[in-house]
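Right, subunit A next:
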Amino acid sequence: MDIKKFFDSKIFIVFFIIGEIILLLLAFGIGIIIGSKKADFSCNMDKNYERNFGGPNIPGDLNGDLGSSHGIFGQIIKIDDNFIIIKDSNSTEKVISVEGDAAIKKFRDTIKLSDLKVDDRIVVIGSPNDNGEIEAKLIRLMPSPPSGSNDPVNNANNNENLK
Partner candidate 1 sequence: MNINFNIAPKSNFITYYLKKIMEKEYKKLFMNMEEVNPSSKLFEKIMLRISREEKLVIVKKRIAVFSVFLAISLGGFVYSFITVQNAFVSSGFTQFFSLIFSDFNIVIAYWQNFLFTLLESLPVFAMIISLVMFSIVLGFLTFLMKDMKFINSNNILRKKYGY
Partner candidate 2 sequence: MHQNIYYCRINKIYTMDNDSDEKLVEYFLEGEKRALEILVFRYFKMIYNFCYRNVGDINVAEDITQETFVKVWKNLNKFDKNKKFKTWLFQIAKNTCIDYLRKKKSIPFSKFENEDGDNNFVDNFEDISPLPDEIFKKKDLAVFLEKTVSKLPDANKMVIILYYKNDFNFREIAEILNEPIDTIKSRYRRGLISLRKLIGDYEY
C-alpha cells in the first residue's frame, strides 16, 4: 500500500478525526479526574482548616487555585513535631505530614526532619489525606536562589511584605 496514497485517502481522514476525538475525550477525562481530586483536597482542607492552622477559615482566604494536592514547592514557615507548614508561590499554606517512610533529601544525602528549618525551600511529593494534609513520600531541600533572581517563592514573600 502506497503510504502517500494512504495519507491522501478518505480513510485516513476518518481515522484522523476518530483519533482526535479519542484524544479530546482522554484529555477531558484526565481533567475530570484531576479536578475531582483537587476538589476533594480543598474540601478536606476547608473542613480541617481550624485544626491545621489554629484559627477560623476567613472567607476568601482559600480562594483561587490551591495548586497540587499531591505535592508542593515552597518555603517552610513552621515545623511542628511531624508537621511542616509550607507556603507556596501563591501564598497558599499547606500542612505536610512527615511519617517514617518519607525520604528527606539534601543533594545526594538523606537528612532528618530536625535538619530542616524555617525559611528552607523544599519540594514535596505525597498523597492527600482526609485531614487536608499531604502525607509526604519525598521531601527534597532546594538550594537557595541567588539574590536578585526571579524566584516565585521569594517574589510571593516580597509581595506580602509590601502589603
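Regarding candidate selection, all candidates are chains of the complex that A comes from, given by their letters.
One rule holds for everything that comes next: a contact is a pair of C-beta atoms (placed from the backbone, for glycine too) under 8 Å apart; a residue touches a chain by one contact, two chains touch by 3 or more; residues count from 1.
Just so we're clear, the structure is a prediction, and the values are computed from it rather than from any experiment.
A.B. asks: Pick from 1 or 2: which one touches subunit A in this complex?
C.D. replies: So the candidate in touch with subunit A would be 1.
A.B. asks: Could you please specify the touching residues of subunit A with respect to candidate 1 in the complex?
C.D. replies: Listed in rising order, the residues of subunit A that touch candidate 1 are 30, 34, 37-38, 67-74, 88-90, 103, 105, 123, 125-127, 137-138, 140, 142, 150, 152.
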